[in-house]
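After the structure tokens below, expect a handful of questions from me.
In this view, the complex is presented without one of its protein chains, the others remaining in place.
Up next, chain A:
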């Protein structure tokens, strides 16, 4: 009868939290497409979408509707099951990462302690890395199932890029974990609230992490998987309609998630700089402010991603591998070593 002793309140509370967070991620990703087009336009002295609704704010809906209405083509020689599975996997893995991110401090609702985090598992950051690595399967399956040599090559290219940059990313993260001494996302944030943001101690680590995050999200200058002009598009070449939409959308969700992860790991998460918000007690609005602060940080990162995209041309493939393996990986190793030595010396 142990099963019936579940605290139904927790079940209910987590359900609401999941719904809110996934919806937030989707809406943010949707409006990232709008922001991308607007920022691209502004950086190029244009106006951007301004026809659908005031300031073109309904443009994402129109785009989504267009993608749904378009003809759905499944190539005859493709393996149908995998062809459908590819974009689904990409989308699911993109949404899953948001589960362990602390979106705000623990709040008090009628005596219940409600943490604004879906699940505070003790290997939080490893979970994110695990799920992000699963995203490679979306790319590989999509490229393989298309039964098109260009798609397959692009999928191999994209997968090897993601795998290569995951190494340097993981190593730069190790230095952070040495500082904090815990894999739990909430304790990473709490450590930063107590001791100052990680970016102050790990500027090089942050730079490496940021560059790798760009590569993981397939953003410029690492957007080889979707180099439509010189590399004949990417692994989603055979995709059309909303399946293509899912691939592109998953990338925007990934971008949002990586922006949030970077704010959490290096920029104090929901911590407000120069303010001791713990003194305000745990009212519900403190949690909300924390959430808004985290979203602001994430928005700044998303802007940075887009700003970089519309400034830098993309790398050639050999330059990409060169940077990943010969520059970032040794640099991350050195960074890790220095951090380890300094920590050892300070503790002695």
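Everything below uses one rule, namely that a residue touches a chain if its C-beta (ideal position, glycine included) is under 8 Å from a C-beta of that chain, and two chains touch if they have at least 3 such contacts; residues count from 1.
Here is the rule we use: contacts and distances are computed from a predicted model.
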Chain not present in the shown complex, as UniProt names it (candidates "NADH-quinone oxidoreductase subunit I", "Urease accessory protein UreF", "Biopolymer transport protein ExbD" or "ABC transporter permease"): "NADH-quinone oxidoreductase subunit I"
Option from A:9, A:42 or A:280 whose C-beta touches the chain left out: A:42
Residue, one of A:16, A:57, A:312 or A:344, that touches the chain absent here: A:312
Residues from chain A at the interface with the omitted partner, ascending: 42-47, 50, 307-308, 310-312
